[in-house]
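Notes follow the structure.
Omission of a single protein chain aside, the complex is shown with its protein chains in their original locations.
Now for chain A:
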């Protein structure tokens, strides 16, 4: 900076001046808002002229005259206006009356129309009610008819059912009878068959029976034999149920049963009668 100052002092002075300016601006510039003067409102200035007194009087007179004239005119105008107003009022009144009349007429017509409408509605309602009643009656009749039909149908059904039941019962009874008959027949046949087998078994046993010599004719014993299908005797399945009183006789019967095995028994359902077999033995012949 010193070299600049030596060579070119103007620049340095310029720079310093610039800074002083800026500082001054900063320091005082901030008060600008305060410095701004409040603007006083401008007062209304009265425009005045000098006037001659006579002229003033004349002028006043003229003014008065003019004022009077004006007043008169105003009154006339007022009168005219009032008359007009009255007329207007009358017209308005007339108009109003006419309007009212028209209104009344209209109302009358409306009322008539309303009455007509009401009547029509009434008639309609009546017709409707009638129609409804008819409908109701029809419906009732229909219901009755239906109920009757139903009742009939039910009765028929009942009769049919009864007949059916009777028929069924009869059929059942018939079947029962037939079945009983059949059973009886079967039983008869079975018993015949069984008798036949029993006779065969008795013969088989008697063939193997060694009757003790001293056995009297009056002796008899009942023996029970338990069998398995095929005719074999269950071991230990022979027991004396009613002894003859003679043990030798009893034993000889037992032995004969064992010896005779296998016994000839029927196969199938008929065997059931031979599972336990009771046989009565007498030394007959």
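Some notes on this structure:
Keep this in mind: a contact is a pair of C-beta atoms (placed from the backbone, for glycine too) under 8 Å apart; a residue touches a chain by one contact, two chains touch by 3 or more; residues count from 1.
Note that in this section contacts and distances are computed from a predicted model.
From the set "Tol-Pal system protein TolQ", "PKD-like family protein", "Outer membrane transport energization protein ExbD" or "ABC transporter permease", the protein name that UniProt assigns to the chain left out of the figure is "Tol-Pal system protein TolQ". Within the full complex, the residue among A:19, A:112 or A:192 touching the omitted chain is A:19. The chain that is not drawn here is touched, among residues A:7, A:105, A:207 or A:278, by A:7.
Along chain A, the points of touch with the absent chain fall at residues 1, 3-5, 7-8, 10-12, 14-16, 18-19, 26-27, 30.
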